[in-house]
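Provided herewith is a single structure, encoded as structure tokens, for subsequent inquiry.
A single protein chain has been omitted; all remaining protein chains appear in their positions.
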Amino acid sequence: MIERLVHWSRVKSPWVLHLNTGACNACDIEILAALMPRFDLERFGIQLKGTPRHADVIICTGPITRQNRDRVVRIYEQVPDPKFVVAVGACAMSGCVYRGAYNTHSGIDQVLPVNAYIPGCPIRPDALIDGVVKLLNSLK
Amino acid sequence: MNPETIVEKIHSDIKDKVQEVALTAPRRIQVKVGREHLNAVLTYLKEQFGYTHLGTISGVDLGENFEVVYHLSDGVATVNVRILTPRSDPKIPSVCSVIPGAILYERELQDMFGLVVENIPDPRPLLLADDWPAGEYPLRKDWVFDRPAEIIPGGA
Partner (left out) sequence: MEYKVALGPQHPALHEPISIRMTLDGEIIRDADLKLGYNHRGIEKLAESRTYIQNLYLTERICGICSFSHQTCYTQGVEKLMELVPARRGLYIRTLVCELERVHSHLLWLGVAGQEAGFESFFMYTWRDREVVMDILDWISGNRVHYSMNTFGGVRRDIDELQKKKILDSLGLLKSRTEYYLNLAASEPTFLGRLAGVGKLSKETAIALCAVGPTLRASGVPMDVRKDDPYAVYDEVPFEVCTADSCDVLGRAVVRVKELIQSYLIIEFLLKNLPEGPIKVKAPRKVKENEVYSRYEAPRGENVHYIKSNGSDKPERLKVRAPTLANYAATIAMLKNGFIADIPLIFAAIDPCICCAERLVQLDSARNGESRVLTFSQLRAMANQRYKNVNFKKKDIAWPF
């Protein structure tokens, strides 16, 4: 009974942590623009939290740089179970223009297990809403 | 003051320290000096013409030598002061006593090319990761990166 309540609240109102692993910032500004009055993610119950310990979903941008790799793994371990990782943007999916550089890992799925990919360079805020809704529908 | 007068004054005042000086494009002056006279030339430019704004310090790997270019800007013209340093003895003097804002650019040169900047106030690495192996200088032409194969989750 409590399980069903918790599951319902997790699906209807996921709390999100925004993690930038070394990106050019365009996807991060579009994620913030998705929370602004024009697109308004908060009407779906999605709230942006500052700390990994309160989050359900990690939204990651950027190809992971070498310096950032340990920090990203530590933050992933700090998020309580069950957790989901959404890789946003072409950099997080496969490295975009930085594929093959000496300091990047060419994508988040080289380091963390990813549940959803949202393509684009940078993504459109509408694509972000679509991707998050698809992830939530797959949980039901 | 226009760029031509600056070139003439440099030519007449410090002829012994400067190897070449020329106006190559509108508002761009190139000056070539030996590395031992670098601080003296920058002090002269600062006091005579008021060049205090250092844009950046660029390093170029020319094979046998490294060329280091100091870009100073003003409302009149940009002066590019260049020095050559041999690959076998890559040492350059620090200019932080003349222009304190040069510290970050010199730290970057040390990281990327392996140049040794003498009398630098703060010799820590700037850009590379903490676990970067010592002795690997990415921007040198002979440094090649062996790219590890990427894993595709879910199978190849």
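We just call them A and B in the order they show up, numbering each chain from 1.
Methods note: a residue touches a chain if its C-beta (ideal position, glycine included) is under 8 Å from a C-beta of that chain, and two chains touch if they have at least 3 such contacts.
In this text the structure is predicted, and so the values were computed from the model without any measurement.
Q: Which displayed chains does the hidden chain touch?
A: A, B
Q: If I consider the whole complex, including the chain that's not displayed, which of B:L45, B:I99 or B:V117 touches that chain?
A: Touches the omitted chain: B:I99.
Q: On chain B, what residues meet the omitted chain?
A: 25, 27-28, 52-56, 58-61, 69, 71, 73-75, 78, 80, 99-105, 112, 126-130, 138-139, 145
Q: Since one chain isn't shown, list which residues of chain A touch it in the complete complex.
A: Interface residues of chain A facing the absent chain: 19-30, 32-33, 36-38, 50-52, 63, 65, 67-68, 70-71, 74-75, 96-98, 100-104, 121-122, 124.
Definition applied: only the chains that are shown with their structure count from here on.
Q: Measuring from the mean C-alpha position of chain A to the mean C-alpha position of chain B, what distance in angstrom results?
A: Chain A and chain B have C-alpha centres separated by 40 Å.
Q: Under the definition above, what is the set of chain A residues touching chain B in their complex?
A: 65-67, 94, 100-103, 106-107, 109-110, 113-114
Q: Within the complex, which stretch of chain B touches chain A?
A: 128-132, 138, 145, 147, 150-151, 153
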